[in-house]
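Notes for the one structure printed next.
With one protein chain held back, the other chains of the complex are shown just where they sit.
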Amino acid sequence: MADILILTTGGTIDKVYFDALSEFQVGDTMVTRLMEIGLVKQDVRVQEICRKDSLELDDADRAAIRHAIETAEESRIVITHGTDTMTNTAAVLKDIAGKTVCMFGALSPARFAESDATMNLGMALATVQVAPPGIYIAMNGTVFDAAKVRKDRAANAFVPL
Amino acid sequence: MADILILTTGGTIDKVYFDALSEFQVGDTMVTRLMEIGLVKQDVRVQEICRKDSLELDDADRAAIRHAIETAEESRIVITHGTDTMTNTAAVLKDIAGKTVCMFGALSPARFAESDATMNLGMALATVQVAPPGIYIAMNGTVFDAAKVRKDRAANAFVPL
Amino acid sequence: MADILILTTGGTIDKVYFDALSEFQVGDTMVTRLMEIGLVKQDVRVQEICRKDSLELDDADRAAIRHAIETAEESRIVITHGTDTMTNTAAVLKDIAGKTVCMFGALSPARFAESDATMNLGMALATVQVAPPGIYIAMNGTVFDAAKVRKDRAANAFVPL
Partner (left out) sequence: MADILILTTGGTIDKVYFDALSEFQVGDTMVTRLMEIGLVKQDVRVQEICRKDSLELDDADRAAIRHAIETAEESRIVITHGTDTMTNTAAVLKDIAGKTVCMFGALSPARFAESDATMNLGMALATVQVAPPGIYIAMNGTVFDAAKVRKDRAANAFVPL
């Protein structure tokens, strides 16, 4: 058992660019690399659930995320997730007891020179260490109760409900 | 009154390189820039206390930090600080009541392509939002009780006391 | 008249990511920013011809590029261009006399933390300063005669014809 479990599901945070196709696709997770750069010494286990844009996540994916949390020995769970349906997935997780879960994503890919990915990962790692059990979303410098936040697409930011 | 107050004191995190002198000095704080990149929408106030290597901080500097916290309207306080004497400063702050204070620094300057500064800032911003009042140190992926951590200089990492 | 004229046409080098659409589009040119970071003190003029993936460039675009070169007062011309049809455009320019023209693009967007854009721009700026008149392509660490190179899509690299 690690101290913290990170579940990865895809989303903008892990987008890579394929020149041959001139398009973006979800690639390998960047969380391990970001933790290296961030000199993280915590015992962290990373488990991939899927690699999808969050608009493509379906009920089976969300069941798999929930199952991974419920069966994990770890009680501190971080989830990387596309931003568009992050709150939908949070709703599926809301009655999980005894676990501190923090979801985050990125509005700009982690492979960009400038991305919010590292800031959000830092918030999520701290949240699962110091917050009481519950489901949280860490975006735009704020740790939200996952039931009280929405993505404002026009502003391209998470705002309180 | 802002939601969060960030006090800056110097340290490795803000080191810049002056080619003319072939040496490093403490420069302008990078926290504002890191928050921009991190798409932070919180209402944050940044106040400079000093620009020193933490080995050069004296009693007057620590009194100034304490005074800034006690007189601040904000109850959520983040402090950037050199790593060598971070715990000494924390000891001076330990009996401040009703404020959640999180200190952090960086083992590599924030102006480097690879630095732990953003990860640590993210942890600190989250900690002051979700942790109960107290003095914390966020380094190496961990949120420590500031009274129960030390810098292991040989390992170049913060470890539990 | 500047010392060097840079014509921008789009391509991967200038791709930005729009989270709202989860897609990449050609954005503002990055060459000015890259020259700032590179501490370029040359007198450089930047002129936008278009913002297109190179597969979308048509005869009118290529005529516009040629016209811009022929009517420019500058004799040192750098062109940013998508990689897929760079050699097609070079073919249209091949009999221009008295000008040193160097084309380059990027296989990874300049906004990525790791991109070949700056290396290629550096090669192009040097080439137009020291090479005799002609049409060149600077990619993958090599300055090619533009008539003797092709993009190997499988290898995602420019190789000699």
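Labels A, B and C are assigned to the chains in the order they are written; within every chain, residues are numbered from 1.
FYI, a residue touches a chain if its C-beta (ideal position, glycine included) is under 8 Å from a C-beta of that chain, and two chains touch if they have at least 3 such contacts.
These numbers come from a predicted model, not from an experiment.
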Among the chains presented, those that the missing one touches: B, C
Absent-chain contact - pick from C:L39, C:A60, C:A97 or C:L161: C:L39
Residue among C:T29, C:T87 or C:S115 that touches the chain left out of view: C:S115
Candidate in contact with the missing chain, chosen from B:T9, B:T29, B:T83 or B:T100: B:T83
Positions on chain C where the hidden chain makes contact: 34-35, 37-42, 44, 107-108, 114-116, 118-127, 129-131, 136, 138-143, 157, 159
Chain B, residues in touch with the chain not shown (by the definition above): 12, 15, 17, 19-20, 22-24, 53, 55, 83-84, 107-109, 111-114, 153, 156
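FYI, only the chains that are shown with their structure count from here on.
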Central chain (by mean CA position): A
Angular offset of chain A relative to chain B [C-alpha, multiple of 5 degrees]: 180
Centroid spacing, where centroids are CA-atom means, of chain A and chain C in whole angstrom: 37
Distance between the centres, which are taken as Cα means, of chain B and chain A, whole angstrom: 25
Rounded Å distance, chain B centre to chain C centre (Cα mean): 43
Numbers and ranges of chain B residues touching at least 2 other chains: none
